[in-house]
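Could you have a look at this structure, given as structure tokens, before my questions?
The complex appears here without one of its protein chains, the remainder shown in place.
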Amino acid sequence: ADAPWFPMKIYDSSSGTPKPAEYTPLAKAEKPHTICVLFPHMKDSFWVAVAYGVVKQAQAMGVNMNLYEAGGYENLPKQLSQFDDCMASGADAIVVGAISGAGLMKKFEEAKAKGIPVVGVTNPLPPDALPAANYVDFTAMGEVTGEGLLAQAKPDEALNIVTFPGPAGSGWAESFNEGFKKAVAKNPKAKILGEKFGDSGVAVQLQLIQDALQAYPSMNVIWGTAPTAEAAIGAVQEAGRPDMKIISSYENQAMLDALNRGDILAFATQYPVGEGAIAIDQAVRLIEKKPVMKLVQPIAAVIDKTTVPKVQMDLVLAPASWTPVYSVKAK
Amino acid sequence: MSDIDAAPSPSGLPALRRLAVQAALPIALVLLLLAFAAVDMRVLSLANLLNIAQQTSYLALFAMAQTVVILTRGFDLALGPTVSMVSVGAALAMASGVAAGYDPGLVLLMGLAAGFGLGIACGTFNGAVIALLGVSPFVATLGSYNIAIGIATTLSGGRPVQGVPDLFSHLFYGGSIAGIPAAILIAALVGIVLHLVLTRTVYGRALYVIGTNPRAAAVAGLPVKAILVATYILCSTLAALGALMMTARTGSGEPNLGGSLSLQAIAAAVVGGTSLAGGRGGVGTAVVGALFVTILSNGMNLTRIDGYVQMVVLGAIVIAGVVLDRIRLEQRG
Amino acid sequence: MTPTTGATTGTTAPGTAHSLASAARPHSLGLLRRIGFLPVLLVALVAGMAATDPQFYGPINILNILRNTAFLTIVACGQAMVIIAGGFDLSVGAVVALASVVSAKVMAVTLAAFPGSEGLATAAGVAAGLGAGLAVGLVNGLCVARLKVSGFIVTLGTMSATTGVALMITSGIPVYGMPQGFVKEFGRAQFLGLPTAVYAALLVLALMVFIQRRTLFGRYVYAIGGNADAAVVSGVSINRHLVGTYMLSGLLAALTGLLLTAQVGSGQASLGGDRMMLQSIAAAVIGGVSLRGGIGRVEIVALSALFLTILGNALNLLHIDSRLQPVFLGAIMVAAVALDELGRRRNARV
């Protein structure tokens, strides 16, 4: 209904240094290939958005797609098994949102040995792990949000920040946090008071925020995951702290609504729908041995009140009416 | 018992029926495989069967670890976090060894020492708290669950630890003998040894008696506390071995590797027929349970059943498996 | 009854004196033995925190502690009843999630169908949420009672299944669009300075204390957990009461789900989870509920919920690295129970 997704502005990082480019997928696959897609989970609208891109693109290109989710970031062994199952089921290619890029390296080698092309999507991987991938570096993403915060801060304003990066040990939480800290370190007025890791559920984050409001009375910036921001809205209202700046390190439906209501300052996006779609195209190109961009990096952006009208929203989130499908049959 | 079992049972083919009930779980396994194969023949392909065997070997190892403590009426909630901790610890040790330019053999030894050392430490903690301080296994292992998670994430900084040498991965994962991958070989070997330990040694005998009647065991002069401590150490050591194998499989130390393994392993053990009331079960029940769970999820993946539906089916099957086991026992009397 | 011989009366008197004496011995430690070390630890923790950090006794912090204690208490009360009856309910965390998404969905749908009728939507949502909890509890109870499978396994199964259903309903995406009244008046409202959840917990607690001490159901739960065979031959119908405990646990977990939903303002399949499940069992066990069944008091369980909540809060206020927090939490939890156990052992006759 909206504007077409492609050509989409991206960075081509195949050579190691990002170069601005545009991505345009193939119109149709030569044959109805079978592509296996592995996600860490489908428990939030972020991964649903990636799935949306995957499904739409698979339908558009006329390939078979089966999607498996591991049920959460704590289930690496399950993703490993699912990877094995994908290879055993005779998939032509595998698209993987890795729970741990490092943890899947052996599987990537096996797939390579078996001649099954693998594409990495959304979650970062060790360099040159795969013949094709598309993701934003999480550290870079964290940096973007930090820069977004600094850009919005008044010149003399002291920023007392507590970060809520997400679950300790997930990898992505740590990377986000690191990037964010790197960015805000550029402003001497910005201080990190504390880092509160915790499961990225609203209830857990809420408890952390409530405690942080007590533990750090001078805190005036809450930076964290989307559920953190969601939980923070209510907690901050209750604590009577309308001055609190809330920033989310990634996007979901609630963030968009909250931004529109003015409850949060900003959130970051990496265009997950676009990532999903590009991954399918990369997979088809690998199967058909067509030229493929080795590392695509969507241009991560901070969305705030001023930029929200300019953003192509159907590259950020799946439509609210869309319910995930786990398999696509080529017509 | 068979000598007094001669009286006819009400059903037509008593012997056959009895056999069917006794071997219910293995039969169900085969039927399950066939049912999945009917949807997708690839389920029965050699590659997939090997795949199933390999996946089972990890879970079976963890289920065996749980089984030994379940035999004593306990369980180990900390098994998963122990796996994470061992994975991170071993990877860090090996990475530092590689960085220091040590000989590959030495690096390997460092990894094994760190991994098993952490596992044994964890088991000693669990065992000591349970046996000597009299804390219930639930609380004790919930405590070490938290502690191990904390250690794993702190040691690793929350990130995968890279730099696991190839030799290690080859030994515990990539290698194979006669086409059989290392993981299967190791699990089979451990299974056989553990089976012999449980059935042929004084320790194994004591384990069953303690699980059946701990007071009687104490009155009969068995060193109940020492055996309990040893059992928790055995459990954590098996977990550490599994963790090393999984670390070889991932090629990196993963702070989240254990995740939800604790409950999965307990479920596998119990579905296979290990009794949470203690004193009943063994290597066989652990392996059958692990096979059951693995085949189920492999089959559902290959036949493209939605993830959420899989969770519902898995839940129902776990219950059904245990019901089947109960009927089997009842019939045996 | 008239004493038959002098000799008999002669032996009765010292016998009675003896039992009085043996009753007197534990009496000095009776209070401690009955309630355990937990209250002592709790007081020590509170005193220590109050001395080190004035933020701790700030009104808002206390409010937070009470609210979070309330959630845990409600779930733990149900969990405690199941454990006392000799079972285990691993599904509570999943039920919290299910109740959350079901109620949110029903509210959103009702509100969409009858715009403006917030009361109706709220009522329908609450009923659906609690109903979902009861339904899971019913399934648990029936499986345990009829199929004679251990509660641990049944609820392990239903935990997986319930989580699956909750995720199927939401497709993983939080459910928004519930009546503002539900959120404002139920979740974030306060009466006399205390959040609704605290009142709900107090009410539940009072009710549960009454049930445990004064009702047939409570008595039978103790009896079934204490010795199921004895209960059977004494004419207690086991199945009905087993189902009852699981339904109660499901209901209370669902209630917590509703309160959490009202507080966070959306239906989330991520509420509850393994964490809530483990915490509820920990609260019950640390609160003196025996995993072997037959023993435990909900008021002590509530104290232990308070203890656990304050402990978490204290670690945050003390600015302990959040990666290291689990280490402290685990060690303190084990130490608390070990102390209790050692104290009990010193008192008890072996």
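Going by the order they are written in, the chains are A, B and C; count residues from 1 in each one.
Rule of thumb we're sticking to: contacts are C-beta pairs under 8 Å (C-beta built on N, C-alpha and C of every residue); 3 or more make two chains touch, one makes a residue touch a chain.
Throughout what follows, contacts and distances are computed from a predicted model.
K.L.:
The hidden chain: which UniProt name fits, "Na+/H+ antiporter subunit E", "Heme exporter protein D", "Acyl-CoA dehydrogenase family protein" or "Sugar ABC transporter ATP-binding protein"?
P.N.:
UniProt lists the chain left out of the view as "Sugar ABC transporter ATP-binding protein".
K.L.:
Thinking of the complex as a whole, which visible chains are touched by the chain that is not shown?
P.N.:
When the entire complex is considered, the left-out chain reaches B, C.
K.L.:
Going by the contact rule already stated, which one of B:Val83, B:Val129 or B:Ala217 would touch the omitted chain in the full complex?
P.N.:
B:Ala217
K.L.:
On chain B, what residues meet the omitted chain?
P.N.:
Those residues of chain B that touch the unshown chain are 1, 3-5, 7, 200-206, 208-209, 212-213, 215-223, 279-280, 330-333.
K.L.:
What residue numbers in chain C mark contact with the hidden partner chain?
P.N.:
Contact residues on chain C toward the absent chain are 1, 3-4, 7-8, 10-12, 14-16, 18-19, 23, 25, 213-217, 219, 222-223, 225-227, 229-237, 290, 294-295, 349-350.
Simple rule for what comes next: only the chains that are shown with their structure count from here on.
K.L.:
Average the CA atoms of each chain to get its centre, and name the chain whose centre is farthest from that of chain B.
P.N.:
Looking at centroid distances, A is the chain farthest away.
K.L.:
Quick one: report the Å distance separating chain A from chain B, using the average Cα coordinate of each chain.
P.N.:
Centre separation, chain A to chain B: 34 Å.
K.L.:
Using CA atom averages as chain centres, what separation in Å is found between chain B and chain C?
P.N.:
Averaging C-alpha atoms per chain gives centres 30 Å apart.
K.L.:
What are the residue numbers in chain B that touch two or more other chains?
P.N.:
Touching at least two other chains: 149, 153, 158, 260, 306-307, 311.
K.L.:
On chain A, where are the residues touching two or more other chains?
P.N.:
42, 168, 197, in rising order.
K.L.:
What residues of chain B sit close enough to touch chain A in their complex?
P.N.:
40, 42, 45, 47-48, 51, 54-55, 58, 84, 149, 152-153, 156-162, 169, 173-174, 246, 248-252, 254-261, 294, 297-298, 301-302, 304, 306-307, 311
K.L.:
Given the complex with chain B, which residues does chain C contribute to the contact?
P.N.:
Touching chain B from chain C are residues 90, 143, 147-150, 152-154, 156-165, 167-168, 274, 278, 281-282, 285-286, 291, 321, 323-331, 333-334, 337-338, 341-342, 345.
K.L.:
Show which residues of chain A lie in contact with chain B when the two form their complex.
P.N.:
42, 66, 68-69, 71-78, 80-82, 84-90, 99-106, 126, 167-171, 173-175, 197, 326-327
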